[in-house]
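For this depiction, one protein chain was excluded, whereas all remaining protein chains were kept in their positions.
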Amino acid sequence: MKPFRLHEPTTVQEAASALADAGGGAALYAGGTELLLAMKSGLLAYDTLINVKSIPGLDSVSADGDGVVIGASATHSAVEHDPLVRERLPLLSEVEHGVANLRVRNVGTLAGNLCFAEPHSDPATLLLVYEAELDIAGPSGARRIAAGDLQTGSYETSLGPDELLTAVRVPVFPAGVRAAYSKFGYHHRPTLGIAAALAVEDGVVADARLALGCVSPVARRLSRSEDVLRGERVDALAEGASVLREAARLASEDADAVEDMHGGVDYKEHLVRVFLERTVLRALARNGGGDV
Amino acid sequence: MTTREFKTVGTQVRRLDADEKLSGRAQFTGDLEVPGMAFCKLVTSPLPHARITRLDASRARALPGVYAVLTAAELVNMETHYGSDKKDRPVVAIDKVRFQGEPVAAVAAVDLATAEAAVELVEVEYEELPTVTGIDEALDPAGEPVHESNVCHEYSIGWGDVDAAFRECDHVFEDTFEFPMVYHYAMEPHTCIASYEPDRIRLWTSAQHPFLVQAEIARLFGRQLDQVQVVVPFVGGGYGSKSYTKIEPLVTALSREAGRPVRLALSVDEAMRTVRRHAARGTIRTGVMNDGTIVARDCVGYVDTGGYTDNGVRVTERFGDRMPGPYAMPNLRVKTYGLFTNSTPAGSYRSIGGPQAIWVCESQIDMIAHALGMDPFEFRVKNLVREGEEVRRGRRPIEGDLEYALRRVADEFGWDGWTPEPTPPGVKRGIGFACGVTNSGASPTSTSLVRFHADGSATVYIGSAEMGQGSRSVMAQIAAEELRIPYEKVRVVASDTSAVPWDRSTGSSRSTTLMGLAVHDAAIDIRQQLLDLAAEHFEAFPEEIEAEDGRASFKGESVAFAALVRNLFGGSGGELMGRGYVTPKHPSGKLRQDPVFWEVSIGAAEVEVDTATGEVRLLRYYSISDPGKAINPKQVEGQDEGAAMQAIGHTLFEEMLYEDGQLLNPNLVDYRVPVFTDLPDEFETVLIESGNGPGPYGAKGVGEGGIVCVAPAVANAVFNATGVRISTLPLTPERVWRALHEAGQASG
Partner (left out) sequence: MSEAQSLVEMTFELNGAPVAATVEPQTPLIDLLRERFGLTGTKRSCDVQVCGACTVLLDGAPVSSCTVPAFEARGREVLTVEGFAAGEDASPLIEAFVNNAAFQCGFCTPGMLLAAKSLLDADPAPSEETIKDYMRGNVCRCTGYKKIVEAVHEAAEASR
């Protein structure tokens, strides 16, 4: 790996200024689990890494109303095992447990995972159905965006060159939501991820949030599929109502699947159909309330 | 003596390397420091097939801290090419590159960072040539040949009149199967330290065959054998990837240029461009009678040996030898070809040509049984070659009862009367079987030396490399047994060509059988000397002396072996030496025929197929291992389980993917190997001890059998579950789904 210098800011503003001053020659470093691999292989090179972990308090996980705020340097393992996350966001804890392997989870951060924008991210997909928000800081101040507005492409985000993600705000699901996450694949990284969160009132799907990831560069909500599920009876869906097939079909149409080592477009579209149905049914089968 | 009970053989002793390996003290080549050592980085070709039009290393040489850069221009006053059967591999590329990642130059520098920087400064220009990818392009006469021709080797065997048999039989089946390129992933990538000195050459290297490396280096650099020392520390996994000579010539040549020792430790990426398993295609025509009797097989096979021969000659031959299967047939014709392509050279990998051959053989056997309406297990049993019959004409007869072995596995697996557990809609279960025999042992040539010390302990000298198989412990067990001393009194010195006597190689399941026999004989040589000394001591005949537990006894009196040795030398010191020579003329008479032994492989699998996704889960796998005599039973199981798990990899997901000569997945993120969660719910080795091997106590080798049958057993189980036959590995979800989809059997 090419030598780099280490900058250890103590405030978010200092980190943002350092990014700005470097003019593209610096990158933020938290867990480094993706970044350092890319640097070791020579795909990326930076003169300076800015260690966000030196900013006090940025690794905190804390309550925010009913939701949880996850600081930018909280690791996957910290999120997975955090009591507040387990209580309020059990599905996030479950999905974090499935990320990569234990050693990566012990070092890699949730925020870093989102910012690196590698297309096969489980949390990036899941956070779409949580309707999470992201706190962004830059020299000109702070802003907040929807989680879905971060990633713009494969390894590309909407962050400005001098901006950093400081926190992930995850609200709890509304009462009555049943949720599930499915991942599929045999490679080290998942081939497909689908998240479903369905609000059930009086045996009817009052609201549906569906998200799809990994099959294309950017995870997305499946709004057409959500629309057709709204108002449907849970028991009819569980018995295999044709509307579920329709939702699955629309999801595969909206997938924009790309061919790669994980499979051809038609196979991925087929998997989207299969796992949309399975994930919706798994979510609905979770009767106990809460999201798991 | 025949009724004496074993004291050490057959027990699970504490491995001699346990304490080192479980404390972090075990030293592998990359853990060694040689004073003054420089560090090497390779300049490799980004193109799979090209002429080198310009190579300028002057800027690299000028970089402070760079000791030397090796290019083709430096290959003077030495032989330039090496290889086990065909010496077609240049030490570094000369004029032309034949695969992506081929070394064109090598830098030696004060540290790795400097070497890496220097690599960037080596200027190479290429004229790109059309790329030959895969068997079809290798066979295309219009393509640009990789060497003078793309045919590396041709091989044929056969007997009878196959064409006449096909005319006269009731059915002829013809089917073609494909096996992918796979990578060993020995966890220690190839590592070598070479020190080229005026009067000698010393190497520390991760090699399975230290004496073949010694001979190759001596030839390349014009030295006598006694001037070349090859030391093999612990090897971090071999499986064939470190057989013969790999990076040693390059590192030695670079050391000559640098004037100091040089270390090269490959990355996984580089190791994947050093050696791999041969991809293969096999087509079998089989003639059968209505009653299920096989009358003829006609096998045509191709193996893809990549840019250079490496072990392509032998693999081409073994693929042919092994493809017809363990069946009796009056007519056989086999023709196999090894082909060059622009890809990583293919060498030995655990059972060379075996998994490829049995994949072809046993997939088709299953199809024929199905077509004839016979139980695939009974169809196999009906056609098995019987004990004592030749499975290949003119070779050693089958030494075991194959039918017994097959029935044991079937019984323990629960083949008869198997019914699937209830499964959700779209999920199907099935069972599959496969069997094979492989001609193993390489050549029956090993030697050993045992020294019996004046305190009653002993040191065993073997050429075998310790790469995990536990050979040092097994050799110590054999020596202790025959010396009649406790296992704890034996130590082993291994794989240093300046210290231990000659051995051919560590591979082909041969060490316990052949080196074991050499150690056995060397120990008996000493025991006989001890008995002679004891006879003198007791004034008795040697045959009247009992030897046990380090003592010789006669009529109620006993004397320590140690005392006999000391008495002989008239003082406190002295020692006895015993030797063991294993050659085809070994007095046991068991090594005259080829092969050294037939290794039996049997697999029974139960799978679950998700017909919506194509995912195959291996629920249960039963394998057999017949070590003749299990000298260390848990290590026997370990060999079998490890081999079967590697096979689960090439069965379900492992494949090196090439596109236009570029390797697409040269890392462990994209090249998926089996992990803990791939372990089947039941993963069993059925151990039988037939006692009929040519090794000590009837032992024979077991390192390879476990890898051979997994793929066909699983594919046959997938067929049993779904009715769909898949003829290409690996059985990835996408491939299985496509096959199901095409057959109208996919759900969802």
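Letters A and B mark the chains in the order given here, with residues in each chain numbered from 1 onward.
Quick note on the criterion: contacts are C-beta pairs under 8 Å (C-beta built on N, C-alpha and C of every residue); 3 or more make two chains touch, one makes a residue touch a chain.
A quick note: this is a predicted structure, and the numbers were derived from the prediction, not measured.
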Q: Return the single residue from B:Q229, B:Q635 or B:S690 that touches the missing chain.
A: B:Q635
Q.
One chain isn't shown here. Among B:G134, B:G338, B:G470 or B:G603, which residue touches it?
A. B:G470
Q: Can you work out which residue in B:A73, B:M187 or B:L664 touches the chain that's missing from view?
A: B:M187
Q: Using the definition of touch stated at the top, determine which of B:D17, B:E102 or B:D401 touches the missing chain.
A: B:D17
Q) For chain B, which residues reach the chain that was dropped from this view? A) 12, 14-15, 17-18, 20-28, 30-31, 184-189, 234-239, 267-268, 467-470, 634-635, 637-638, 641-646, 667-669, 673-679, 683
Q: Pick out the residues on chain A that sit against the missing chain.
A: 1-10, 14, 17-18, 32-33, 36-37, 39-40, 48-49, 54, 77, 100-104, 106-107, 188
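Going forward, only the chains that are shown with their structure count from here on.
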**Q.** Geometric centre distance via CA averages, chain B-chain A, whole Å
**A.** 44
Q.
Applying the document's contact rule, which stretches of chain A touch chain B when the two form their complex?
A. 3, 184, 186-189, 261, 263-264, 267, 270-271, 273-274, 277
Q: Spell out the residues on chain B that touch chain A in their complex, using ranges where they run on.
A: 113, 612-613, 615, 652-653, 657, 664-665, 668-670, 672, 732-734, 737-738, 741, 748
